[in-house]
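Only one protein chain is missing; all other protein chains are in place.
So, chain A:
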Amino acid sequence: MIMICADGCSMIDRRMAFMESELPTFKEKNPQLEVVTELIRGQHPHLKGFYKNKNERVVCVKNMTPEDILLYATRLRNALGRKVVKLRTRHVTKHPSVQGTWTTDVKF
């Protein structure tokens, strides 16, 4: 499904708070996810989501409260890896007509 890995920076304390309090509950609620924490020096803390369609989504969580970080993590979890593009139609179908497409020749 989705793999999320949280990368941390040694600068910000809130990231530590998130890692201690929110991450374990997040891991438990989502057993299907592989959650990896890495410490990368010189970078701001961010969340990376790896999706099944080989898409990566990066969210910077610099200076964010643990609640906000959890919100972004759940957003990454809820979303598919599709590209964020303006929707063309709200209804996507392969078979648009069941009773036949109407033309001016159709008579009921």
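As a working rule, a contact is a pair of C-beta atoms (placed from the backbone, for glycine too) under 8 Å apart; a residue touches a chain by one contact, two chains touch by 3 or more; residues count from 1.
Quick note on the criterion: contacts and distances are computed from a predicted model.
Assuming one chain is omitted from the figure, identify its UniProt name from "DNA-directed RNA polymerase subunit", "Protein prenylyltransferase", "Large ribosomal subunit protein bL21m" or "Translation initiation factor eIF2B subunit epsilon".
"Large ribosomal subunit protein bL21m"
Considering the whole complex, not just the chains shown, which residues of chain A touch the missing one?
Listed in rising order, the touching residues are 75, 77-80, 82, 84-87, 90-95, 97-101, 105-108.
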